[in-house]
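One protein chain is absent from this view; the other protein chains keep their places.
Coming up: chain A.
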Amino acid sequence: MFYIYCPYCQEHREEEEFHAAGQAHIARPADPDNCTDEEWGDYLYFRKNPRGLHHEMWVHAAGCRKFFNMTRDTQSYEIKEVYKMGEQPQIVSEQDSIARGTA
């Protein structure tokens, strides 16, 4: 059972008020009409699904109904941080920070 801090309501609430909404920070291709099938399929379906640190979206469905981001360990289930849409995570895995550096 998670006890989740909503960055908009600024309160801890029980998990049942929230829904997980999948991997965060997936950028929609800027020019969808000119994507290859591979790029479009990757965007729609292929996911990181890491065992360990993960950045994901949640929605406070039975509260303020806003989406926000969470960094969570998918093995220990520990919530590391929550942050608003449009913000970047403070806590990143080694691999992510390398990828970010080269991007």
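As a working rule, a contact is a pair of C-beta atoms (placed from the backbone, for glycine too) under 8 Å apart; a residue touches a chain by one contact, two chains touch by 3 or more; residues count from 1.
Definition applied: contacts and distances are computed from a predicted model.
Not every chain of the complex appears here, and the one that does not is recorded in UniProt as "Sarcosine oxidase subunit beta", selected from "protein-glutamate O-methyltransferase", "Sarcosine oxidase subunit beta", "Phosphate-specific transport system accessory protein PhoU" or "4Fe-4S binding protein".
Against the chain not displayed here, chain A makes contact via residues 1-2, 15-16, 19-20, 22, 37-38, 40-42, 44-51, 54, 56, 72, 74-77.
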